[in-house]
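The other protein chains are all here in position, but one chain of the complex has been omitted.
Chain nomenclature is as follows: A, B, C and D, assigned in order of appearance, with residue numbering initiated at 1 for each chain independently.
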Amino acid sequence: MTLTLEHFLTVAALLFCLGLVIALSKRNAVGMLMGIELMLNAVNLTLIAFSRFGSGGGAVAGHAFTAFVITVAAAEAAVALALAVSVYRSRQTVEVDQLDLLKL
Amino acid sequence: MNDVVQSEPFVMNIGPQHPSTHGVFRVKATVDGERVVDAEMVIGYLHRSMEKLAEERTYTQNIPFTDRTDYLSSMSNNLGYCLAVEKLAGIETPPRGQAIRVIMAELQRLASHCMGAGAFANDTGAWQTPIMWFMREREKILDIFEMTSGARLTCNYMRIGGVAFDLPPGFEERVREFIAPMRQTIADGEGLLSGNEIFLARARDVAVVPHELAINASLSGPMLRGSGVAWDIRKADPYCGYEQYEFDIPIGYRGDAYDRFIVRLEEMRQSLRIVEQALDGLPGGPHSTEVPLALRPPAGEAYARIESPRGELGYYLVSDEGPSPYRFHIRPPSLINLSVLREMTVGGSIADAIVALGSIDIVVGEIDR
Amino acid sequence: MTRWWDGVELARVAERLVPGSVARAEAGACLLRPERAVETLRALRDDAETDFAHLTNLCAVDLWDRFEVVYHVQSLVRNRIACLKVETADRESPAVPSVTEVWQGAWLQESEAYDLFGIRFEGHPNLQRILLWDGYPGHPLRKDFLAMPGGLQPGLNEFAGAAPRPEPPVRPVP
Amino acid sequence: MPTATDHWYDFRDLSNLSRVILEGIDSVGPSELAYLVAPLIGFVAFFLVFVLPSQLFLGVYGERRIIGRMQARKGPNRVGPLGLLQPLADAVKLLQKEALTPARADRAIMWAAPIFFVAPAVLLFAVIPFGPRMVFADLPAGLIFFIAVSGLPVLAAFMAGWGSNNKYSLFGAMRVVAMSVSYEVPLVLMLLGVAVFANTLSLPGIVLFQAEVNLWLVFMMPLAFAVYFICVSAELNRTPTDIAEAESEIVAGYLTEYSGMKWGLFYGMDIGYALAASAFAATVFLGGWSMWGLEQWVPPWLIFVAKTHLFYFVFIWTRGTLPRLRVDQLMGFAWKFLLPLAVFNLFLVALERLLWAEADLGDGIVFAFAAVNIALSAVAVWGWARLLGYRPERMPTRPRLAREAGGYVPLDDPAAGGR
Partner (left out) sequence: MQIAFWALAILTLGAAGGVMASRNLLHAVLFLIVAFIGVAGFFVLLSAEFIALAQIVIYVGAIAVLLLFAIALTPRALRDNSETAMVGPAILLGVALAAIFLFVIHDAAWGAGAGDPGIGAADLGRALLSTWVLPFEIASVLLTMALVAAIMLVRPEAEEDADAGAAGGGGEERA
């Protein structure tokens, strides 16, 4: 049995779902961020897998797209963490279910 | 980084076991990130209540105690105490004894400043090299002490009315041999550190003590002189015939840690000058006057002080005509120089606090006594 | 050479600056009244003639019925030094005003005197034991320390298995 | 130059060894196993054969002897002849010691940290070309591999500091993370300049480039070399910048609570990383195994080792000489000083590369470039420092001298002779 595209896609799908669950269920903003990073990783894995196994001339596109995703992820992490710190400073908490300013 | 992300302040203990507290000394620093917001010192780990013990012993028996206060400059402590007793009892020291005392005190100052400057360099992170260079010279001084008094660290050499023994044969050559390498080592240490950009960055404008504060906080010694105050007991209130010798008082510019360091280095040079002059003019005659073993000074009080390596070392004695002092008080320069610890450390980083502490050049035996 | 102020002469200066400040004047020292002491010392520090900018030494002496706090103050510019004293009223609850606001250098020395003599320095910002630990019984530099509460004896007083030692001879408090 | 043979024992071509191990495993076990086992065995074996002895003797013994010489003392001289067995004795001592774990430490993290610290050190040597064909893994992106892997021990250091549950350790951990974040940026920019000029990301390629133009990159971009040295010493916690282990401030930083062989692993691998960084510097800046034709007569790997140790000696030298900077000064130095210089260097090098490629100037032009770069680097460093407010002439290094005692001496008082 050789490795096929399905193998990688399966792993990526499971990773994505795990990331989704983490992002949706965590109380801590940093925890949520970790889930999002996992989801982005799963997407990257999918892109590279398609690029490797897919037919046609778009192989480089997968790599390029992954590079962009990584870039965006870095920017996103920096801003999100800055946000978390900023929120902590004004509200003394980073627990998302307590950030209900708009409800009041 | 610390400005960007604020964190909760927490207490960090610097000491009692810490590589750069120079003994069992503890600073309870409240830090916010790397910044020190409050500093409180905790001392007393080495307290032996010498002032109480001294009230139970005769005047002569108390001399060994003074060795053990500032254990890095026992000769100076002997000298300060003996001067106080002599002042109390009205005893004169013969010229030879005075000259020997001056030589010993200046050698002790060299030894102590070797340690102080080296340890300060260590605190700034110059890993062991300057202190090892200085230690090499300090060993020679301790050898000289050993051949003179039989002990290296706790010399117990001064006596009331003079010194314990006359100088041993070969002493003068030994000291003269030592002077040139010592000069070279001071120059080496200066070359290694004084002009070093990193050292300047670490010590310049760190732990600044303005001269008003320095005077108001009773600082003395290199701390006071580093702040630009020309005050040296050897000049201002000469004892043991210091007025015969020619030397200068080094004073700093801004009162920062760097000024204290260069003042110490320059003091070492001046000490060498004094030692040379004293050796050249070493008078003959007895080294000590005869003093009764059970000395009973007349009732009264005396405050005598000398310029110890760390500052003004004073002894305040009260006599009730008994064989032992009624009150025996040491003015410890190390302790009183710590009065400005908070001013020196708060607002700086932990690294600055260490440098500030190193620039005071404390000896815990003297703080706690 | 540093010149010492004559106590009587200094008393005259102090009386001129703060009338009613001197309790007694001797040749060696000038005794101040505790209630005017801080005011007097500040005036002496700021006066151009005395200029006692530098508090050199501060210590206490046990005089059996009272305590005496000794200040050695000097002028770095005029190179003159003086000895000033303040006595506590009694022995039971000795207190003198603190001079920390006049000289910051008094801070640690007053703490030490408090620790070892039990003299309260009123107005001291942070008066606590510095050399001994909190809760240490008695004040060791008092002459009657061995008779003080806690009953401390010289040497180790708690040694497991050792026979109880006889009471040490203690000089009585007059 | 005698060419390397294809025998596995010919260690002049390490790919033979890799290949033989791979094939051997292939023939006995399932083929997939080879992918996992071969690199592992290869790296570890090579590490044990080549790196460990030199590390022990240069890192422990040599460093202590040299520092001892600098500090006017003897250094280890008791165990064995000339104290040569001192590293061994140290190892035995460390093995005997108890590896303490503080009561409220995070045991798992504290236990795992030394392992995470050791693994990357072994990996780093995989891409270093010791000779013309002496490289385990000739990765096309070896430069990036080195950057990536050298970023990993930071995590281990953080874990060590965090897991110890000690304030000094935590300080060390925070400092090491802050440092690596700050110094990675100019470091990568510098190496980008190297890659642009050498037109390759592969480390053997960079060495070949230097051998071809007969000019080491250290002369080509002295600025890059200096910045590399500073950055790498910051990341490795070597002395002018060893704030993460600052002995006089935070005791031993993240290592405060470690003892026994757990500490020994950190200590040994610190030297391992320093050697790896030296090897990398020798490869990238000092021409690797090439030596203007000398490699025809001397084994190239010997030249390489000599260069590595030469660079490592500079580490020892700075350790024996320089005081330590403060954290904020180091951060400011990285961002305010090194980063602009790195950008300047990158710009300069890219320009020259473009000129070289477009104008068809031939190889000789690199010498002209080198001369220009050395001059421009000196000007840039000096000028930028002045711009940031560096004024050495305003720093008196000798105190003023007063003849008489009494009172405060104002700064402009002629009575105080001084200077």
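Please note the rule applied: contacts are C-beta pairs under 8 Å (C-beta built on N, C-alpha and C of every residue); 3 or more make two chains touch, one makes a residue touch a chain.
Only a predicted model underlies this, so the values are computations on that prediction, with no experimental measurement involved.
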- Among D:180, D:210 or D:373, which residue is in touch with the absent chain? D:180
- It is residues of subunit A that touch the chain not shown, namely 1-11, 13-22, 24-28, 30-31, 33-35, 37-38, 41, 44-45, 48-49, 51-56, 59-61, 63-64, 66-68, 70-79, 81-91, 93-97, 99, 101
- Which residue numbers on subunit D touch the omitted chain? 30, 32-33, 35-36, 106, 108-109, 139-141, 144-145, 147-149, 151-152, 154-155, 158-159, 162, 170, 173-174, 177-178, 180-181, 184, 201
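Definition applied: only the chains that are shown with their structure count from here on.
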- Farthest CA centroid from subunit A: chain C
- Query: Roughly how far is subunit B from subunit C, going centre to centre by Cα mean, in whole Å?
  - Reply: 25
- Message: Can you compute the centre-to-centre distance for subunit A and subunit D, using the mean CA position of each chain? Integer Å is fine.
- Response: 34
- Query: Which positions in subunit B touch two or more other chains at once?
  - Reply: 215, 229, 231, 236
- Residues of subunit C that touch two or more other chains sit at 76, 79
- Query: In their complex, what parts of subunit B are in touch with subunit C?
  - Reply: 43-44, 47, 49, 51-52, 213, 215-220, 229, 231, 236-238, 243, 300-301, 303, 305, 312, 314, 316, 318, 326-327, 329, 331, 335-336, 338-340, 368-369
- Okay, in this complex, where on subunit C does subunit B touch? 1-2, 28-29, 53-57, 59, 61-62, 70, 72, 76, 79, 81, 83, 103-109, 112, 116, 129-133, 140-141, 145
- Message: Which residues of subunit C touch subunit D once you look at their complex with the stated criterion?
- Response: 76-79
